[in-house]
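One chain of protein is taken out of this complex; the other chains stay put.
The block that comes next holds chain A.
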Amino acid sequence: MAESKDEAPARPDWLPAGCEMLADGAYDAIIMGTGLKEAVISGLLSTKGMKVLHVDRNSWYGGDCASLNLTNLYGKFRAGADPPPSLGHPTRDYNVDLIPKFIMACGNLVKMLLLTKVTRYLEFKNVDGSYVYKQGKILKVPATPDEALRSSLMGLFEKRRFRKFLIWISNYEEDKPATYEGLDLKVLSMRQVYEHYGLDENTQSFIGHAMALQRDETYLNLPALDAVKSIQLYCYSLERYGKSPYIYPMYGLGGLPEGFSRLCAVHGGTFMLQCPVEEILFDGEGKAWGIKATIDGVPQVAKAPIVVGDPSYFPKEKVRCYGRVVRSICILDHPIPNTADAESTQIIIPGRQVGRTEDIYVCMVSFSHNVAAAGKYIAIASTTVETADPISELAPAFEMIGPVLERFDAVSEAFEPVGSGAADSCYVSASYDATSHFETTSQDILDLYERITGSKLSLEINADTTEADD
């Protein structure tokens, strides 16, 4: 915190009496929280030439979507208890995600990584397999016409129908009516498309939940275009690396916000971890104009016309709770049974299979991603809460995962902003939902970016996007 003492800059007139300047004082944007959404936004604003101050109350990057070492994990879930030495090194061996998600290989987050060149700070692995739960069994999701023919998920005739459906999906192009084969996806519902191909309810269930990644059954009655595009994204992503449509960064998801934070810093952004933000400052018209934090007993203030942050930094009236998510982090000394000893895997339990509405997700990664000690695996089960006993809702997942060395449960309220930010200059991101991939997260980032800048972020990847520039 060594600030130069040899120059005493004139005290700016906006600085409240009794306060010092926080960092450089005046910024174009202040970002609170270093979760992925905030980190992408600060990186993007900074590359646009805006002067960004990025603060976080924690001593680590990542906010709610950090990857924690054992010491920090126990600090969060088992206050006062030390991690047992049998698990491994307390600060070196583990990077446990708080929010479990995989990255769709051709999804919008990958486009953002390429566009910003943050990809050069990270290395990934293809997730070994994606599975779906059916009548007590875990079955691999077939997503190519060939795999479909070998799958034990359906009978012989259904396989042929499914294969036909997949071929149609892979040829479909929105701007080429010749590929429609008579199906107008803006008019027909997904249910009607399934019926057109004669697909039974079982097949519908795994297409909808394991491929189109719908969380419940509402999509069945909506125009089919969105669901078809989701299935295409799944198939293209699968083709990209071969084993599953998902990729996962070495050392855990926490590398993502760290990478985007670095992008921001490289373009001149100021970073302050362990910054105890205590207040957002509002003017007479209710517009946010700055933040206040007291450091070493000295109240400090920074100002900016744009104040961005995750819901935990804003007054209660700026956000509303839209649901609750239960997540359970399990440390294992074995892979999940019946997944061909995969070192990483995703399992989707369609809600209907276990008598509920919302799907249950299990994401498992392991030592092979440098997120756990040798021979250890991390499986995280999550779902949107439907009952008064959220942990019990994950029972089908626990049964599948098998014996655990340690389990850490958390039920979090999920918040979303009340306003767009236009009226109060408060640009609030939404909490992370229970989905097992980053597509909704990316959508929220795009939405936040548009609210802040007034323009849409183009995700067109140009040929020069990854050329070295320095």
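Methods note: contacts are C-beta pairs under 8 Å (C-beta built on N, C-alpha and C of every residue); 3 or more make two chains touch, one makes a residue touch a chain; residues count from 1.
The working rule: contacts and distances are computed from a predicted model.
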Per UniProt, the name of the complex member that is left out, chosen from "CSN8/PSMD8/EIF3K domain-containing protein", "Barrier-to-autointegration factor", "Proteasome subunit beta" or "Rab5, rab family GTPase":
"Rab5, rab family GTPase"
For a quick check of understanding: of A:15, A:73, A:110 or A:414, which residue touches the chain that isn't displayed?
A:110
Using the touch definition up top, pick the residue from A:271, A:289 or A:427 that touches the left-out chain.
A:271
One chain isn't shown here. Among A:74, A:124, A:206 or A:415, which residue touches it?
A:124
Sort through A:204, A:261, A:339 or A:383 and give me the one touching the missing partner chain.
A:261
Residues on chain A facing the left-out chain by the touch rule are 1-2, 4, 23, 60-61, 91, 106, 110-111, 113-114, 119-125, 173-175, 232, 236-237, 239-240, 247, 250-251, 254-255, 258-259, 261-262, 265-273, 275, 368, 461, 463, 465-466, 470
